[in-house]
Structure formats: C-alpha cells, structure tokens
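Missing here: one protein chain of the complex. Every other protein chain is in place.
Naming follows writing order (A, B, C, D and E), and every chain is counted from residue 1.
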Amino acid sequence: MSTERIEAGLEKIKEYVSEEEAERMMTADALKGLAPDLRKYIVEFAYGEIYSRPGLDSKQRQLVTLASLVTQGATTQIQTHVKRALTVGLTRTEIVESIMQLIPYVGFPRVQTALTAAKEILEQEK
Amino acid sequence: MSTERIEAGLEKIKEYVSEEEAERMMTADALKGLAPDLRKYIVEFAYGEIYSRPGLDSKQRQLVTLASLVTQGATTQIQTHVKRALTVGLTRTEIVESIMQLIPYVGFPRVQTALTAAKEILEQEK
Amino acid sequence: MSTERIEAGLEKIKEYVSEEEAERMMTADALKGLAPDLRKYIVEFAYGEIYSRPGLDSKQRQLVTLASLVTQGATTQIQTHVKRALTVGLTRTEIVESIMQLIPYVGFPRVQTALTAAKEILEQEK
Amino acid sequence: MSTERIEAGLEKIKEYVSEEEAERMMTADALKGLAPDLRKYIVEFAYGEIYSRPGLDSKQRQLVTLASLVTQGATTQIQTHVKRALTVGLTRTEIVESIMQLIPYVGFPRVQTALTAAKEILEQEK
Amino acid sequence: MSTERIEAGLEKIKEYVSEEEAERMMTADALKGLAPDLRKYIVEFAYGEIYSRPGLDSKQRQLVTLASLVTQGATTQIQTHVKRALTVGLTRTEIVESIMQLIPYVGFPRVQTALTAAKEILEQEK
Partner (left out) sequence: MSTERIEAGLEKIKEYVSEEEAERMMTADALKGLAPDLRKYIVEFAYGEIYSRPGLDSKQRQLVTLASLVTQGATTQIQTHVKRALTVGLTRTEIVESIMQLIPYVGFPRVQTALTAAKEILEQEK
C-alpha cells in the first residue's frame, strides 16, 4: 500500500465529502474489521485514479455516478452520493431532476425508490 | 394524440438529434408497423415532458441518460445516445470519461461493453 | 398540465385502486414536496396513456406489471401492485401462482423475496 | 431420471409448442452435447412441475413469463416465448400490448429491445 | 410429490445446513402458509437435483452461489448462504475474499452491500 497513492485519493475525496465525513470515512468505517482493504481501494482506486482523471468536472462525475446508482436501485449508496452531489455544488433541483430524467430509461419504480432515498438526505441537509 | 404535444416533443428532440435523424425518426421507424405508438410516446412523453423540464441542461441530461444505459448494458441505445451526446455538444472525451467514471460502480465488463459500442459511433463521426 | 389528461388518468386508475387509495394517492403523496410531478406522470402517462390502451384487460395488465416487478426485485412496488391485483379481481391464488411461475425464469431468491413482500399485503387483506 | 416425470413435462410442453418444435426440442438441442441435462430440467421441472400447477391458465403463464423476459432483456428467450404465446392462443395484439404495458416499469430501452426481437418472430408467423 | 425425491434433497441439504436449521427449514418456513410448495421445490429441485450433480464439491457450489447472490444484490439470501458457506467448511477469509474478488466485476456498491450483510452473520458465528 503506497502512501503516495492513498494521499492522492484522500486529496481528491475532499472535493466530494465534507471535512468531517472525510475524517469519519477513514476512522469509523463499519466494514473496517471485516474487510479493511475495501475503503483503501475506494480511496486509492476510485478516487485516486478514476475521479482524478481529467476530462470531466466533479459535478459531471457526480451526476454520472448518481444515475448509475439509481439504475441499480442501490439505496444506501444513493444516499451517500446525494450528499456528495450537494458537496460538489449540485443544487437540490439538479439532483432531483437527474433522477426524474431517468423515468423514460428505468421506469417509475426505480425512480420512486431513488427519490424516497434522496428525500431523507435532502431534508436533513436543508 | 394531441398535435400540440407531439409538436413540443419534436421541437425538443431537435436539440438532441441532427436534422436528418429527426426526419428519419418520424418516417423510417423500424417498429412503426408493429407498435406505432412507441415512437409517439418517446417524442411526446420522454422529449415533450421529461427532457422539457427545467433544471438541467441538455448536456447534463445526456450524461445522466448515457450513465443509465451503460449500467443496463443497453448496447443499441448506448449507440443512439452517444450520437445525441455529440449533437448536444459533449466532447468525445467527455463521453469516454463518463463511461470510464462508471468502472467503480458497475465493474469492468459493463464499461468494456459500453466502450466497444461507443467506439463504433465515435469512429464514424470523426 | 392538461386537466383533461389528468382526468383520463384518474378515471383509469379507479379501476386499479380502492376509492380511499385513489384519494390518498392525490393528497398524501410522500414525494409531493420533493418531486410534485412524479405522481402527475404516473397518473397522466402510465394510467392515462399506457393502461388506457386497448388490447389487454386490467387483470392481464396487472399480471404483466407484477411479473416485471418480481423480476426487478422491487419490493415496495410489489406490495402496491399486489393490492391493485386484488382490486381488479385477481384472486389470491392467481397472484401467488404468477410469482411461482417465475421460479424457472428468475430463480428462487427473487421469488422468495417477492412472496415475502406479497405475504404482508395478502394477510392484511384477508 | 424418472420416465414418468419427463412424460408429464412433455405432455405439458405440447400445450405451448407446435408439434414440430416439441420434436426439435428433444432431438436437436444445441446444448445437448455440452449440458445434456439442461433440457431435461426445463421439461421436468419447468414444464412438469411449475407450468403444471393449477391456478393460472396457459395464456396467463405465458404473459407472466414474457413480462419477466422483457424485464431481463433476454432477447433469444423473448423470441422463443413469443412463439409459445402464439401457440397458446395469445393474439399478436396481446403480445405487443403486454410489452408496451412495461414502458412505465422498465423504461423505453428494454421495451424497444423486446419489440425488435418480437417483430422478427411475428413477421415470420403472419 | 415423491417421497423419494424429497428424501434425496433433504439428505443433500444436510451437507449445507446445521442440524437445527434443517429442522427449522421444514417446520418453520415463513412462507409455508402462502406458498407451501416453494420449500418443496428448493429441497427437491435445487438440492435433490442441482446440488446433487457430480463435478463440483460443496465448497465450490457454495462459492458459485454466493457470487451470484452478491451480483444480484440479494441481501437476505446472501446471509443465508454465508451461513451455508461456513457449514460446508469455507473459512471466514474465503467468504470475504470471494466477495472482494467481485469488485472488478460488479463495482463497489454491490460489494459493500454484500459485505454489510455478511458481516452480521460472521459476527454472530464467531
């Protein structure tokens, strides 16, 4: 595990999460005991490599990610990434509209499930 | 079938497809004989209603749509929407990067399938 | 938003939901604040357009819908549509059998998840 | 492998496939060499057990099956089961409408893919 | 329902579940009232036929099954099969690693969901 690479990932992740969540991510990971490397791969590979690529800004990356999670019906991760979407500066409207945009592509059930998950976060953050 | 609503959809769709494809869509639909209303619903509902909503611009809508199709592995529709992405002004780089961004969320197989489909279109359009 | 189209949808929806649920749907929608148009599109497009097409009766539409939701593992919506299945006159047996029929097509896990969701509704409605 | 059970399955399958296809299924299975028991399980378990259950008629079973395959995007199997749908007496209209009914539940891409697959069969059978 | 076949299934299932769970499976099935044959098919077909095939040992079968459930995001069944994985002698490490192995193939969200589900079981069993 390269210190350099994990540092690059942590630097990048700070564009997407609040100071306190960055802290919490590294210290209070619920899966730390069972799979200590999962978080490392998310930081090093997802953030240190993929999110660090040029060509898209952080708002675009967050819209793309959210759209994939809505399509998969990944409720927990939708909530995590709605928070990150707010952190990178996407508005509440942009988040809701990017979910509504998927009605013709995934149908109403996945959109309804996603909005229900997003609502919980958006109400906390108001 | 309201003339007014289909007109609104056709107006909107022209932001996403070339003149000639707009023409082709309404006259040469392969499913016209079997399911004549499918195209009507895409124009009226998807474009006339959903794409016509405020809150996201056409590039954002196209990124979100493409991310959903990559996640679903919908090869034919990935090709259609890579074309539309180019028409709304997304660059070749933005298209490829929005697919690469999904590696951590859907894994390599879906990304590889999507890039293979996208490649065919991007090479024609060069 | 056309009054006429929403009326057509509401008329159609009354074949699928009880009087009190129709009432509740329009007044107590949990996503009303966040995404006020979601319900409108379900009523206008799903019920006003798609369910209003000729060629299938309401029992057939409900069987097809339920089979899709079981295949997707959409638990919340399975519960909503088991209720609608009862309202259009499908029997408890037809509902359970249409889920059992999917064992060879989706495998045991999705069927087990669907029956567990359906059970909660079928026991309330007894 | 019980002769009795396979006989029950073959008896049942004759409600869903033409005489010649029943013949072909048992003699010309493309996967016979690689996985000789796959066909046996389809006949014995899917047809001999599941399709043989009381509570739904063959048209209902075929609608439910088709809806699941459309939702999965299982193109080859959609074609097989459009043929079986015709054999049990579902009309061309019922088949197309049961696919159209899924627009609000799976979105346009899966419906378009399914109609394209179904079209090939429906045109041969005209 | 053949006594012989159900016996074969029950015999096989005892390799995968503890004595007490085998007992509980047949007597305390939550879906017994609604769908009494679901359990029967799992025992007779899944265990009596598929798991009874030669060519793979019980550890291999359990790894393959778990990988499919992780890919589907089938949380409840992941928990059931983590227990069975332990029963057939897969170690805690092998179970966690077989989920980690799927990061490149399904992405982080499904893996995170699976590990969260697995954790609950692995902590009880320690």
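By definition in this document, contacts are C-beta pairs under 8 Å (C-beta built on N, C-alpha and C of every residue); 3 or more make two chains touch, one makes a residue touch a chain.
This is a predicted model, so every value here is computed, not measured.
Touching the missing chain, out of E:S18, E:Q60 or E:T76, is residue E:Q60. Check D:I6, D:A22 or D:I42 against the missing chain and you find that the one touching it is D:I42.
If you put the missing chain back, the residues of chain D touching it would be 30-31, 34-35, 37-38, 41-42, 46, 69, 72-74, 76-77. Although one chain is not shown, part of chain C still touches it, namely residues 102-109. Residues of chain B that touch the chain left out of the display are 73, 96, 99-100, 103, 108-113, 115-116, 118-119, 122.
In the analysis below, only the chains that are shown with their structure count from here on.
Of the two chain pairs examined here, C-D and B-E, it is C-D that is joined by more C-beta pairs in contact. Remark: chain A and chain B have CA centroids separated by 24 Å (rounded to whole angstrom). The centroid of the Cα atoms in chain C and the matching centroid in chain E are 31 Å apart.
In chain C, the positions touching at least two other chains are 37, 41-42, 45-46, 50, 53, 69, 72-73, 96, 100, 103.
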